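All protein chains of the complex are present and in place, except for one that has been dropped.
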Amino acid sequence: MMSKYITTIGEKQYTVELIDATHVSVNDKIYEIDFVVVSGQPVFSLLLNGASFQAEVYPGEEDDLMQVLMRGRLYEALVEDEREKRLSSAAGAAAQSGEFVLRAPMPGLVVKVPVEEGAQVQKGDVLLILESMKMQNELKSPREGKVTRVQVKAGDSVEQRQVMLSVE
Amino acid sequence: MMSKYITTIGEKQYTVELIDATHVSVNDKIYEIDFVVVSGQPVFSLLLNGASFQAEVYPGEEDDLMQVLMRGRLYEALVEDEREKRLSSAAGAAAQSGEFVLRAPMPGLVVKVPVEEGAQVQKGDVLLILESMKMQNELKSPREGKVTRVQVKAGDSVEQRQVMLSVE
Amino acid sequence: MFDKVLIANRGEIAVRIIRACRELGLQTVAVFSEADRNALHVRLADEAYLIGPSPSRESYLQMERILDVARKTKASAIHPGYGFLAERSDFAQACEDSGITFIGPRPSAISAMGDKATARATVIAAGVPVVPGTEDVGNLTNEKLLAAARKIGFPLLIKATAGGGGKGMREVRNIDEMPHLLESARSEALAAFGNGDVYLEKLVEGARHIEFQIMADMEGNTVHLGERECSLQRRHQKLLEEAPSPFIDDDEEFRQRMGEVAVKAAKAVNYLNAGTIEFLVDKDKNFYFLEMNTRLQVEHPITEEVTGIDIVTEQLRIARGRQLSVRQEDVKMQGWAIECRINAEDAHNNFLPSTGYISHHVLPTGPGVRVDTGVFGGFQITPYYDSLVSKLVVKGESRAQAILRMRRALEEYRIVGVKTNIPFHQSILEQARFIAGKFDTRFVEERFSLEEAEGGKETHPEIAAIFATLVAHEQAERSAHIISRGKRDTSNWKWVSRWERMNR
Partner (left out) sequence: MFDKVLIANRGEIAVRIIRACRELGLQTVAVFSEADRNALHVRLADEAYLIGPSPSRESYLQMERILDVARKTKASAIHPGYGFLAERSDFAQACEDSGITFIGPRPSAISAMGDKATARATVIAAGVPVVPGTEDVGNLTNEKLLAAARKIGFPLLIKATAGGGGKGMREVRNIDEMPHLLESARSEALAAFGNGDVYLEKLVEGARHIEFQIMADMEGNTVHLGERECSLQRRHQKLLEEAPSPFIDDDEEFRQRMGEVAVKAAKAVNYLNAGTIEFLVDKDKNFYFLEMNTRLQVEHPITEEVTGIDIVTEQLRIARGRQLSVRQEDVKMQGWAIECRINAEDAHNNFLPSTGYISHHVLPTGPGVRVDTGVFGGFQITPYYDSLVSKLVVKGESRAQAILRMRRALEEYRIVGVKTNIPFHQSILEQARFIAGKFDTRFVEERFSLEEAEGGKETHPEIAAIFATLVAHEQAERSAHIISRGKRDTSNWKWVSRWERMNR
């Protein structure tokens, strides 16, 4: 059985075809592979035309991206078969904007909220300072927008993943 | 709920009562305990009146003995509740004798079988020499008896757990 | 003389101290918070007692509770590690009052060095150079500051008395721009801290942070064990340390001159046991006393590696009343050691602390590699304590070999479940300026960008794409047969082990 996937990492797309148990092609170039999961470890080993690679590979927590941790570097890959790819292309960039929700990345104490509801923020502006693990951590806006809701204040304790504020 | 067990290690018997989640008694002496399995590891941690012990504990491969590996030493424990204990006492020492079956402890090559069928052997006599892991290993008789069946000969390859000979 | 030691700490340093005690045949008592029941220090100690809930102020900072455990278990000595109660003179005093040996300096030395003004005055009196400035008088008028500035010389720094984090700080190059900068510093300080007081400090340009390890016994014998280079910092947190310092390198005369001043500073407070004198060093080899850390230092292993002296063992010996096992002339630095602090921090996301369950943990091993850690596969990194996961230490014959070895060790190190700063260390170790030894305390923050550094590195997105595709494919194949697609929210570890069992 041959399976064909379109795998996207960053801005690059790779057409990966699984030809048989020991061959794949990537963008039509054929490689000999030997791919195994290392027993007892969440580690995969790949010999690709003899070159040895190992990686941890696991599904992401909240999205469909595969996380590939290889040689100290994390790659996030979207793997789609041809049907899924057509669907997602149709959906298009419509979902690109929308609300950004700042959740607490870990339990902690809100030290300061330097923005107010309605404030205009730029990418990189500090939205909130959270104290955790004996450190003050600045949480920044990933993009330009307007602060819509602020749901915590300085002095509040927050649980992990608690919604703190939103930017639209 | 209180549970009472008779636990045998070597020739010693211990009456172990589980009083509640934080107390046990051993031969009527009460101890405060804090017992947990260490997450991610087959290791148990026990604080016993404050003294800290850790051990790997797992069921034996072929018998009902619990294996306790603690501070580099292996203890084999038979744990019985009161009903089981009465039954096993009744069964008594009847099962002590019977046939000893020598199985291959690992795959290997039979180098030599120094005994013949019908031969009388003493405890500690070499029954068979098995080559494995680049070593010649002498397999000895665990007790006195007569060799009943010899099922392999020098030069044979044997699989792990393959029956090689018997002593009765 | 004690033969049972209570370790009033947790994590890697508690494990480190328990190991040293064990190697000396001393009994050990661990204390732990509710979050730490499974921790390695609890399991390695001979005894272990719960002292309170997870937050450290309710457990590891509870002096009375810890002293109670010591009394109950007849532990007649306490090692405080670093952090928590290590630099609390009241705790050291409370130990002494209870007849318990505090494994560290005398309470008076902790007090003297703990207060910045007192420390400065004490070492100045002993003839130790300090950074010129007015810091101990924080409420001077602009006129007085301008007058003082001429004495200190330029460039200098205006700093907020109430301050921190760079707020209200200004670099001043000459007297003409100073009045203007004073005003803006004061107003920023006022806005940030509600206090407009400022003080002046000479700006040590291209400063390095170099510290000397001190050991002193009860008879007053005091030696230094050479220096550690600690200039690689981010937000005043040390990240990578080495011994010797590439700046001092083979200038043995300079090393001994600094070491003698360090010993002098320690003697000025009648120091006992292990401590560290921190210096700022400028490019012309002028050096200034910064502070003394009156405790075991996080980065003590690199000194152990190059001197062959076990500092924790030596601490225990000293506390038992023994003489130092070395004289100054016996101390030799041989080879080169580097320590990388592996923190649970997301190097790619502003070093945000990362918490979670470490599902998988493979340590680098082999020649010249040492790991000091308190974590293991199955350990939970909680938000209650600092983010140090482990200290990866390598030793090589030369600095070049140590760097190459550290790169190799970082590549082998595998932690799954929390994010770490390993990518940061990997990038630093490839920077030309680091390799050349040409860096100062501002290097990480001002001259280094992880994104830029990684931008230049070889990547393998194509290989990653193949990995991702093969795993996704097998997963899809399996889920079609076995598991409904919606169940993918199981943890990675379970998922992999399920796969593994199916494929074994």
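Structure notes:
We call the chains A, B and C, going by the order they appear; numbering starts again at 1 in every chain.
Simple rule for what comes next: a contact is a pair of C-beta atoms (placed from the backbone, for glycine too) under 8 Å apart; a residue touches a chain by one contact, two chains touch by 3 or more.
Keep in mind that what you see is a predicted model, and the values were worked out from it rather than measured.
The absent chain, not drawn in this view, touches the displayed chains A, B, C throughout the complex. Check C:124, C:147, C:175 or C:362 against the missing chain and you find that the one touching it is C:362.
Within the complete assembly, C:405 is the residue of C:202, C:341 or C:405 that touches the hidden chain.
The missing chain, though absent from the display, is touched by one residue of A:40, A:60 or A:142; that residue is A:40.
Panel shows subunit B; residues 3, 5, 7, 9-10, 12, 14, 16, 18, 24, 26, 31, 33, 35, 37, 39-44, 46, 48, 53, 55-59, 66, 68-75, 77, 79, 105-108, 132-135, 137-140, 160 of it touch the chain omitted from the view. On the side of subunit C, the interface with the absent chain consists of residues 15-16, 19-20, 22-25, 44, 301, 304, 308-310, 312-313, 325, 334-335, 362-363, 365-373, 376-377, 396-397, 401, 404-405, 408, 411-412, 494, 497, 501, using the contact rule stated above.
The chain not displayed touches subunit A at residues 34, 36, 38-41, 43, 45, 47, 50-52, 54.
Just so it is clear, only the chains that are shown with their structure count from here on.
Averaging Cα coordinates per chain places subunit A and subunit B 50 Å apart.
If you average the CA atoms of subunit A and of subunit C, the two centres end up 31 Å from each other. Residues of subunit A in contact with two or more other chains: none. Each of residues 359 in subunit C touches at least two other chains.
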